[in-house]
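Every protein chain but one is kept in place in this view of the complex.
Up next, chain A:
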Amino acid sequence: MEQENYKIKAVNLLRSRICDPKFIFINESPESNHSKLKFMISSSVTEACNNSILLLGPRGSGKNAVLELVIQDLLQEYPDSISVMRLNGLLHSDDISAFKEIARQLCMEHQLLFSKAASFDDNSQFMVAMLKECGLAHKTIIFVLDEFDLFAQGKQRLLYSLLDAMQSITSQAVVLGISCRLDADQLLEKRVRSRFSHRKLLFLPPSIEDSQKLLMHMLTLPIDPSFPQDYAVEFNRKVQNIIEDRGFLETLNKYLNVDSSVKHLLRFLFCAVSRMELQTGFLSRENFEIAFSSIQRQPKLECLRNCSILELQILVCMKRLEVKEQNLCNFNSVMKEYKSTLTSERYARHVCLRAFEHLIHRELICFTDNRGQSLSVEFRPVKLLISSAELHQGLRANNSCPPKLLNLMDREG
């Protein structure tokens, strides 16, 4: 019982590490984005000036996590002179809800009564007034605008009024934009851009060596009383063996070639850790191999492998029409082709229609127009969503596929 317990505890520890961005991005070296960002924000807090910074980098490269760490540190250092407003472009991209959210968070922060009924104008005036008050009290407001590019849609009223309010000497605020679009500052209007100080921090995905180090960091168990000493040592030794293994490195390389961001690596890690055998309580090479194969999926091929013969026949007919350069095709023209190519064991028309609909549900084919109900299914133009190479591969992989169909696929005309 006790033995089982610490193994489960180990799995839980690893999983919670993977799900906790703060653990991953702790990196205190002076060149790291963490220390740069910390320096920038803390200097504007201590010197009571305004600042605006953009954090750019691909999705899943830890922009948000690093920022959270920095803010956490700063809140400990200057507990009374910082308040943080968090906005997200996904939620607050329209001006009305953005100002409302700012007003709500300001009220929460300063124990004021928030009125839901306040108008857009009230809220924006309230924000400007609060900025002024906080400036007088030497309190810095940090605005975190996640998905910054979404705030740059439309009239950019929020950005303008924020940055404009920061132009006055009394105010004291930092605007932090987080975006995965590297050209986020080009999206700004002229009046906004001229008020923006163009400080940018670039977040790059880690190199393969750094990824390896990260893996080590994530997967080693602490040598302390929470785990039996010999178990933790043995576990760490095994992990180290796996990570230094050449075959494993190759797999890792192949995986990171697609996308080398940290979040992408974590997905892989999560799959591997959740496959850990609780009987042995150790990670193994196979865990990683299986995780790799299960996470790299080829959905279209999987779909083709599941198709029934009739569905494959229809697909082949459509492919033949495509080869004939008939650029528009619908169910009727497919049926014409079907009748002319397949002479034996044909199915009735309405059976084919259902199979055709199944193909649409599987998203192997789709309608080319979006107009909807004006025509019945038979007449609406459709197109194939798979290439002929994929279809070939799929036909071969499908073990119920008759060889005749493959021939038909190859034969011209």
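Here, contacts are C-beta pairs under 8 Å (C-beta built on N, C-alpha and C of every residue); 3 or more make two chains touch, one makes a residue touch a chain; residues count from 1.
The working rule: contacts and distances are computed from a predicted model.
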If you look up the hidden chain in UniProt, what protein name do you find among "E2 ubiquitin-conjugating enzyme", "Origin of replication complex subunit 5", "Small ribosomal subunit protein mS29" or "Vacuolar protein sorting-associated protein 35"?
"Origin of replication complex subunit 5"
Out of A:K213, A:K238, A:K263 or A:R285, which residue would touch the omitted chain in the full complex?
A:K263
Considering the complete complex, of A:L90, A:A117, A:I169 or A:A389, the missing chain is touched by A:L90
Kindly note down the residues of chain A that lie in touch with the hidden chain.
8, 11-12, 15-16, 18-20, 59-60, 64, 88, 90-93, 97, 100-101, 104, 147, 150, 180, 263-264, 266-267, 270-271, 274-275, 278, 294-295, 297, 299-300, 302-303, 305-311, 328-330, 332-333, 336, 347-348, 350-351, 353-355, 358, 361-363, 373-376, 378-381, 400
